[in-house]
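Have a look at the structure below before the remarks.
All protein chains but one are shown at their positions in the complex.
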Amino acid sequence: MNTLGLAFQQAIDMISRGDPELVEIVLLSLRVSLTATLIASGIALPIGAATGVAKFPGRQVLIVIFNALMGLPPVVIGLLVYLLLSRAGPLGDYGLLFTPTAMIIAQTILIVPIVAALSRQVIEDAWSEYSEQLRSLGAGLTQSALTLLWDTRFSLVTVVLAGFGRAAAEVGAVMIVGGNIAGVTRVMTTAIALETSKGDLPLALGLGIVLISLVLLLNAVAYGVKRIAQRRYG
Amino acid sequence: MNTLGLAFQQAIDMISRGDPELVEIVLLSLRVSLTATLIASGIALPIGAATGVAKFPGRQVLIVIFNALMGLPPVVIGLLVYLLLSRAGPLGDYGLLFTPTAMIIAQTILIVPIVAALSRQVIEDAWSEYSEQLRSLGAGLTQSALTLLWDTRFSLVTVVLAGFGRAAAEVGAVMIVGGNIAGVTRVMTTAIALETSKGDLPLALGLGIVLISLVLLLNAVAYGVKRIAQRRYG
Amino acid sequence: MGYPGTLLPLQLDGVTFTAGGRTILEGITARIEAGPRTVILGPNGAGKSVLMRVCHGLLAPTAGTVKWNVPDRPGRRRQAMVFQRPVMLRRSAWDNITYALKLAGVARKDRDRRAQAALEQVGLSRLAQSQARVLSVGEQQRLALARAWAMRPEVLFLDEPTAGLDPTATGEVHRIIQAIHDAGTKIVMTTHNLGLAKYCADEILFLNEGRLLEQTPAERFFTQPASAKAHAFLCGELLWH
Amino acid sequence: MGYPGTLLPLQLDGVTFTAGGRTILEGITARIEAGPRTVILGPNGAGKSVLMRVCHGLLAPTAGTVKWNVPDRPGRRRQAMVFQRPVMLRRSAWDNITYALKLAGVARKDRDRRAQAALEQVGLSRLAQSQARVLSVGEQQRLALARAWAMRPEVLFLDEPTAGLDPTATGEVHRIIQAIHDAGTKIVMTTHNLGLAKYCADEILFLNEGRLLEQTPAERFFTQPASAKAHAFLCGELLWH
Partner (left out) sequence: ADKFITVASTTSAENSGLFREILPQFKQKTGIAVRVVAQGTGQALDTGRRCDADVVFVHDPASEEKFVAEGHGVKRHGVMYNDFVLVGPKSDPAGVAGGKDITIALKKIANTKTPFASRGDNSGTHKAERRLWQAAGIDLEKAKGPWYREMGSGMGATLNTAAQMNAYLLTDRGTWLSFKNPVELAILVEGDTRLFNPYSVILVNPTKCPNVKKDLGQAFIDWLVSPEGQKAIGAYQIGGKQLFFPNTNANS
């Protein structure tokens, strides 16, 4: 059987067996990436709304910076967070390096620019329609930003899913700040990288299939919820 | 001096010295990621427009799949392309493995779902406004899709930049299919990973700074061009 | 100008349309013949715009049938519609017309000629190169009419074509509609401008709360409408409270 | 209902506005006093909507000054405007009003009361829970008026408030405008409905191609307008060709 076939077989095996080690890794992956997505959205959506709505000096510079930061390599973010959290670094005393918390921090930093840049575009597009009406109603910038976040919420789902996808897929940052410690900070992507380096390509791919199935499931749920809400609240 | 300071110093050094090895790596990075972005946009924008405009059976499934594929790890894509291009694989005869072409293929596959999913959202939002008018004018789905791609072109710039950012930042796929061979397939991100594994964090970070400066520059140019065009053509 | 009579008559049978849990059109049966200018009247929210969309094929009825004499599948090319809130494409006024003509498969050299004639008709030649989306509301309304007219449709749907037009433009649009009609195009129109309705209409469809209360020759409608609602409507006395 | 006289008079001095390389308003000097209902007339594209936006503070003049008696920075809270193409927020008709009131800082219990009264005024109580964006054009127009009226502004800008309204609604809106005026709110309005203008206006600003050709008491304007253009406008004879 070829590698791909083996990979699918491995994936099905692992899932049907409910391999406890795999379950642990899956749960940690979800915990880290979902938490990071949540925190990042909490930070980035307001930034996106603000840069979409307000005309302040330096706004264009900020937009370019966020657009560019979408291209910041996870490894670099990993290194920066590593330096920050390392015992020798400014936050070393908290002992966060090689913990899931460190991984959440790194992934949050990774996806904040993505969610900010993409939501800025969505909100800016809506703002061109709403701007005069909201200003006439006396909405300040904050209120306008909040209104637009609400009114574009169905489009923003896709933006947040893009952020989640990035978090779930990246390995560079979590590898460096998490250390891929078995049972502690091993997540799906670092496990895949490990098996690849062991030359066990079928297992690596099998894990990849498990991961993407999981992401698919989550996306289907998110899309379903969005559709229902959209049908109800238009 | 701390690591970050050293990193900045290294970055400035490398840039001012015009280190020929660095220049080569930078040019290859740009070539690979820009080509991949171009090809991926050529494939994904039509897909995004089609899924945004047409109501065909399976459309929702397709949308969920593309949303989910934004979360496909680069390593997994790397492995798949590796298997495809490996001597034992179906396309082994072309001898593409460990060439820049292989890297372009992998990055293209990586960003097609991103550009497709995000452009789908942009186009779908516009479609809700244009739909009846275009249908009334007798536009078929293809014509409608093309019209919307054109009419939303300024918003799509951000989408394409997100794709480029993802390509420029990823390391997992190009490492596997390129092999990070010095002088042949070494790009910025694989060089950063290498220096990291050597424990030379300042150099790794320095390269990261060079990379992000480059991406920043490209983004500034893209944004500037967009603004000028937008002012002229509304 | 087209092949009058081939698309028409249009036959609606028990057309019902529901959306958002509401019945917007209810069992509408009517026959729209080639020839007479048909004006749909009714209060706000009666369902006039929805009915036009159903006829034009943009909305599929929830129940009932809409039947043209000749099926008009290939892209609605023989009909045109001016929406109550026309959507302008992000290009110049000129390009909005030529692009529509291109979509309709009109040859390149004809496009320019037609676009020029259409813009002149509605008095927008001066603004041909302006971005369509920054035109004033009335100018956009006129551009939409020019765009539809340039298509040389067999059937032209006009949803409130004079709302937002200045008195001169309103007068001109009366004249244009007359000219289009004379050239053999079937006009189906809604309006709240009773003056315009009296001037243009050959027959009236009166809608109220999604029901077709009457289909009457215009002359009779304005003097002795069949339904009490129509009478109240004409007197501006349909009560809300 | 507010504090009449505090915001007004509004003084425009040499107001010029250019955009897209065109001069849209040119050196407009006018004084808008508390009291009389001001109606801005002029052909399509004259600059009426732009002028209103400038007065309302949504657009900054390229040259010249716009001066209220009392600077009205804090969010334009003492003015309201009904746009020619009102934008509805993605919520119910009811929420569109209460949300606007919330933005204006109105206490929660007042909001509900005012929303109810406003919807009743424009005959939309029945549709309170409908999504605002699926309302018919005329219904949206009325909702926008209700939303602005619920704010109890000192100055109310109305840009074509009756376009798209059915005859009953038009009549009702006449009455509502009258009532708002009687309650002490300053009305500044554009309209292409000369009947409405005659009925409502105390003074007329006549705009043409971005220039203010006259500011005249309504009675005089309709019988003997000062400018030839205005005369032609009233006769529907402003030529395009």
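As written, the chain order gives the labels A, B, C and D, with residue 1 at the start of each chain.
Basically, a contact is a pair of C-beta atoms (placed from the backbone, for glycine too) under 8 Å apart; a residue touches a chain by one contact, two chains touch by 3 or more.
Here the structure is a predicted model, which is why all the values come from computation and not from measurement.
The absent chain, not drawn in this view, touches the displayed chains A, B throughout the complex.
Of the options B:11, B:26, B:176 or B:222, the residue whose C-beta touches the omitted chain is B:176. When you scan B:12, B:184 or B:221 for touch with the missing chain, the hit is B:184.
When you scan A:145, A:188, A:201 or A:214 for touch with the missing chain, the hit is A:201.
Hidden from this view is one chain, which touches subunit A at 86-89, 92, 95, 97-98, 179-182, 184, 194, 196-201. Seen from subunit B, the chain kept out of the figure touches residues 82, 86-88, 97-98, 175-176, 179-184, 186, 190-191, 193-194, 196-201.
To be clear about the criterion, only the chains that are shown with their structure count from here on.
If you take subunit C and subunit D together, no chain is in touch with both. Taking each chain's centre as the mean of its C-alpha atoms, subunit B lies 47 Å from subunit C. Chain contacts: subunit B has residues 234 touching two or more partner chains.
Residue numbers of subunit C whose C-beta contacts span two or more other chains: 20, 131, 134. In terms of which chains touch, the assembly is arranged as a closed ring, every chain touching its two neighbours and no others.
Chain pairs that touch, as defined above: A-B, A-D, B-C, C-D.
The residues of subunit A lying in touch with subunit D in their complex are 129-130, 132-140, 143, 147, 150-151, 233-234.
Only residues 19-20, 22, 42-45, 49, 84-85, 120, 122-123, 127, 130-131, 134-139, 141-142, 160, 163-172, 192, 194, 233-234, 236-241 of subunit D touch subunit C when the two sit together in their complex.
By the touch criterion given at the top, residues 2-4, 60, 63-65, 67-76, 79-80, 82-83, 114, 117-118, 120-122, 125, 155, 158-159, 161-162, 164-166, 168-172, 176, 188-189, 192-193, 196, 201, 204-205, 208, 211-212, 215-216, 218-220, 222-223, 227 of subunit B touch subunit A in their complex.
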